[in-house]
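Excerpt of the complex: some chains, original placement.
Chain nomenclature is as follows: A and B, assigned in order of appearance, with residue numbering initiated at 1 for each chain independently.
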Amino acid sequence: MKSYRETLEFNTPDRRDYINITQQVEIALKKSAIAEGLCLVNAMHITASVYINDDEQGLLKDYDDWLEGLAPHEPVGHYRHNGFEDNADAHLKRQIMGREVVVAVTNGALDLGPWEQIFYGEFDGRRMKRVLVKIIGE
Amino acid sequence: MKSYRETLEFNTPDRRDYINITQQVEIALKKSAIAEGLCLVNAMHITASVYINDDEQGLLKDYDDWLEGLAPHEPVGHYRHNGFEDNADAHLKRQIMGREVVVAVTNGALDLGPWEQIFYGEFDGRRMKRVLVKIIGE
């Protein structure tokens, strides 16, 4: 069994952002030289998500509006977590979108459906954050 | 390390449906001849889910009502994604229910709890969709 590890870094200018990281994961997979296995991609921070969905600008806006409706940032004082911080909503939004994806590796490529794109979802940006890519297989 | 790959196909008559696919995954596992490892089951389409929960008709109705409340299909024009399509709500519903499950394989069987059943959740049906089963182990 082989394994490969790499971290990706993100520092978004806005509080919330949605970044297509599929190519970066594909590059990591090539470096791993693994042909058959599983590829885990997870946010290493608890106010961010890695998820798979469509790279369509309208949908990214819909996600942002919808998440803000389900877990609004304001009023900040509404959340008990926000004694020293103001990011409780980001911890909630991240649970909706998820921490991680596991993608099959087949014939040396990410085994994705036609519209599947891997995204980094940031809900409390403007600081350095990391995503872990861990691949195991042969 | 051994690996096995198979796709399952679904074409539901209705927009939304919830289908128990546990037996199909068990059959794939038997074909793989893998005794110890991990089994990834994921929707290959971004308006569908694979999730694990109860095979109980009342609960399936509860899920459907609840998801429709959290991310309503109508009014279609409410979503920016719906320029050429009408399925933005399906992209949202799928994030609540999730893209994938990873199930342990132990002694050649899916290592599931007593009530755990693997479901395909369709939120924009009436077309051919695929689910990927990827198993790695020994």
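Following the convention adopted for this analysis, a contact is a pair of C-beta atoms (placed from the backbone, for glycine too) under 8 Å apart; a residue touches a chain by one contact, two chains touch by 3 or more.
Computed from a predicted structure; not experimentally measured.
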Oligomeric copy total, full assembly; chains in place: 2: 3
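What we mean here is this: only the chains that are shown with their structure count from here on.
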Intercentroid distance (Cα basis), chain B paired with chain A, Å: 20
For the chain B and chain A complex, residues of the former touching the latter: 1, 3, 5, 38, 40, 42-46, 70-71, 79-83, 88, 91-92, 94-96, 98-100, 102, 130, 132, 134, 136
Footprint of chain B on chain A - complex, ascending: 1, 36-38, 51-54, 56-59, 61-63, 66, 70, 96-98, 101-104, 106, 111-116, 136-138
